[in-house]
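Every protein chain of the complex appears in place save one, which is left out.
So, chain A:
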Amino acid sequence: MMSSETKTMNMIEAINSAMDVMLARDDKVVVMGEDVGFFGGVFRATAGLQKKHGKTRVFDTPINECGIIGVAVGMGAYGLRPVPEIQFADYIYPGLDQLVSEAARLRYRSANDFICPMTVRTPFGGGIFGGQTHSQSPESIMTHICGVKTVIPSNPYDAKGLLIAAIEDNDPVVFLEPKRIYNGPFSGYYDRPVEPWSKHAASVVPEDYYRIELGKAATIREGEAVTVLVYGTMVHVAKTIIDELAIDAEIIDLRTLVPLDIEAIETSVKKTGRCLIIHEATRTSGFGAELAALVQERCFYHLEAPVERVTGFDTPYPHSLEWAYFPGPVRIATALNKILKD
């Protein structure tokens, strides 16, 4: 469903455009969160939306994540389609009870009497010198909740199409936005100039409505040597290193963690016989553990090497030592060399 008119957008602009389109299409959609109204959000994701759609559709909230998510549950029960923003994923924890015990289980516990068609948008991940309270990757906390979908886009085109699909979804969706790549795809080399989105093919975004089905992965690069499972910022880091090393890897951008595109994973790993999983989040009980378990359950007899994980370390995200923490080029190259040697 491609519109004829396209525009070059960065991820922020694409996310903004998704909300703009949905606010115009469906008068049940409301956007709310800290600083999202007049100011347009600390990352500018809601810039101009209040002016265009009005104060009762796009508005600021108290600094109270329990309230933001709890109120959104009530709005959903009324029949609205709320799109709350949590300013940083690191701040979502005060709202977690409303997410885990209420939003996620409302359909189940009420046997469809009430539903929660809410999309919680929140920036996550490090690489911006955000320290331990502005850098976390809590996706595996979300994927562990039954009844919530978890979506992570890696480029402007996907961000818009996935966000529209998330807003239209009748179940709660946690939409995690990798903030390191809001303005440009990140190579993993923090000491090199940042490339803008305009040089990337996925920055060409239709201005109108289109959706990308949740639960479908995207193959970023086809290859035979190793399957690389990745999402968010790390898609671009992985791609850079793989190009540099000239490895014939198959890179799969998962895009949705729950529901997961298991078919894409299984088909690829059975073809390559090797699997590397990369995420920025801490290692222990990270989503990589789930992926590794699924791969060995389903592809064990096709594997030619142990499944490898490249992750952040099990420490709080450090401020000054950010780049020693980040799973960057060295860590990825080391893992790739190891998995290809085995």
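The criterion applied here is as follows: contacts are C-beta pairs under 8 Å (C-beta built on N, C-alpha and C of every residue); 3 or more make two chains touch, one makes a residue touch a chain; residues count from 1.
Please note the rule applied: contacts and distances are computed from a predicted model.
Look at the chain that isn't drawn here: its UniProt entry, checked against "Quinol oxidase subunit 3", "Anti sigma-E protein RseA N-terminal domain-containing protein", "2-oxoisovalerate dehydrogenase subunit alpha" or "ABC transporter permease subunit", names it "2-oxoisovalerate dehydrogenase subunit alpha". Contact with the undisplayed chain is limited, among A:Val42, A:Ala77 or A:Ala289, to A:Ala77.
Checked against the full complex, the one of A:Asp20, A:Glu85 or A:Glu102 touching the unshown chain is A:Glu102. Counting the whole complex, the residues of chain A in touch with the unshown chain are 30, 56-57, 61-62, 64, 66-67, 69-80, 82, 94, 97-98, 101-102, 106-115, 146-147, 149, 169-171, 215, 258-260, 262.
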